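Removed from the display is one protein chain of the complex; every other protein chain stays in position.
Coming up: subunit A.
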Amino acid sequence: MWRLSSVPSEHANDNTMFPGGMLRLRWVMLLPCLLLVSVPFSATFRVASPWGWRCVNETCVKEENDGLQTLPHLSTCKLTCARDGVLWPRPTGILQLGDQTVHFLLESLTLQGVTAPNDEIKQLIKKAFHIFKDHVAKNLPEEGGRPLLMGPFRKKTRIHRVMVEVTVTERATRLSLETSEAYTLGVTTLGPHTNATILASNFFGARHALETLSQLIEYDEATGALQILSTAAISDSPVFKYRGILLDTSRNFFPVKAIERTLDTMAANKLNTFHWHITDTQTFPLYLESLPNMAYYGAYSSRKVYYPADIRHLVEYGRVRGVRVLPEFDAPAHVGNGWQWTKKYGLGELVLCLDKQPWKLYCWGRPCGQLNIVNNNTYLVLGQIYKEMVDLFSPLDMFHFGGDEVKINCWNTTEEFVAYMEENGLSRDLQTFHDMWADFQRKALKLLTSANGGKNIPGIVWTSSLTDENILKYLDPQQYIIQVWTTADDPTIGNLLNKGYRIILSNYDSLYLDCGNADTYRSGESWCGPYNPWQTVYDNSPDKIATHFTGSPQRNLVLGAEAPLWSESVDVGSLDAKLWPRGSALAERLWTNPLTNWESAEIRLIHHRQRMVTRGVRADRIQPQWCHQNEGLCYLK
């Protein structure tokens, strides 16, 4: 049901309709009106659009205004029409949205009250509100970088106040796998006041509530004012605990600003883990104060380095946005550039097979490099790296050890390594190499725990030869979470679940966001092509995958999922377009775990994509804008 009062009358003169008559004659009347504004080409017809939208069976239908009543603009319809509004990800509990909006101005949006157990939490909530208000402001069209205020506004719009009240009961200020992210949000309107009441057990739930609230607000093209849904009742909590995006900053470097934008956008989608694959064989862009040579030798250039202040800044930037910044230090493979200095400084060759040719014999992807796990100095340096990483990313609740794609032949063809094995009476069979690798992992864990002040935290490792049937021999299920990067039909998944391992799904056949470009090194498609469209990401259900192998969803073991963006053929130029809106598809799968497939989410996703673009994210288009304006007509049956 539409309230006509939500449609403006302040621009009554602009709502000029075109009466019948001779074509050219009438244009004489119309033209001055159109030309006046088109002469400075400020890109706005100030006449009202000929089109409006009517809500029919939860669908916004585009219709020509008939001159008797003016239909609402698209954004008003989107807010009020469908049962789920334009909320993304869709809330999982109570969801009742009104069908009316009220208009207000940005300055009337205030944080009215904060109830929290201490001042630290109060400050966090204030920061989150500030971010929220900034996002609301971005709804306003800009001119010359400043929000463009239309107007004049009706008195009713001018005096309307939107007041937010936040209550948080617990003290948690750090995300962990035990953090409740639940919240409730109520919006009520009485006269010139709209109250938004947020209740959450901790800060993280409260900030999610602010994200949701921001999705109940839209710019109204007709009045130039903001509008908010006048009533709403929402209770919400995520289905999966771990909802992540992986960014690889070693194959190509990403500036701090781009990572900030990624964290912002993750927050807007209620994703909670930014898995930072910070180093790899190609480069070592991490500046360590105790080991400056790592970045000095290993970064692409001095401009392509993350300095300690950058890291600390990003960790805090994420925390305020409900995103854990989770570091990975991939080892013993996927190391290389950055380690060249050790030989010169008398520590020996700590990385073997570095840039060795022909690469295919010594690694899974060029350039090669693998830690020299039989030189004790390796552990000295590794411990130092962990120590500084723990300090930079603290407090850690998890750590990613990498641990994928070891090429045994690298070790087995290195003189120093082979000599060590012979001296120690080790036979050079696969089993022994795997034992040595597992031994390295045990030492790495000890070094990390010691770096972490003796506090043991869960470690994450990629699926590898150590995670096959014999995994129990190598990795303790209480200690390690296994991140699965193979395909959804890999029996390893069933094996891991049956043995009681917690897992995170990053199956490349659906969740690798780098697939489908041209191959990096030859003509033809990349190894993991084709491109994984948002529909595939959305429909990749952890429940279904676990059930397929074990007969049950194993919610206690399947912590969640993560979409990786390996960066061999991505840098800041296309980062946003690769991550979004496909990252949003992942977000709804993990937060909401909908029973339905992508089709019923499409209209909301398209709008959500527009919202991200409005906030400055260069998210990819997935359809012509026509589909956004003509809901449900871009189908294939």
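Definition applied: contacts are C-beta pairs under 8 Å (C-beta built on N, C-alpha and C of every residue); 3 or more make two chains touch, one makes a residue touch a chain; residues count from 1.
Operating definition for what follows: contacts and distances are computed from a predicted model.
> Of the options "GATB amidotransferase", "Phospholipid/glycerol acyltransferase domain-containing protein", "Beta-hexosaminidase" or "Centromere protein L", which is the UniProt protein name for the chain that has been left out of view?
UniProt protein name of the non-displayed chain: "Beta-hexosaminidase".
> Which is it among A:64, A:120, A:469 or A:489 that touches the chain not included here?
A:64
> Pick from A:53, A:104, A:287 or A:362: which residue touches the chain that isn't shown?
A:287
> List every residue of subunit A that touches the chain not included in the displayed model.
Per the touch rule, subunit A residues meeting the hidden chain are 20-23, 27, 30-31, 34-35, 38, 41, 43-45, 47, 49-51, 64, 141, 221, 251-253, 282-283, 287, 289-293, 296-297, 300-305, 307-309, 337, 340-341, 344-345, 355, 357, 359, 366-367, 380-381, 384, 516-525, 529-536, 567-574, 576-577, 598, 613, 618-627, 629-630, 633-637.
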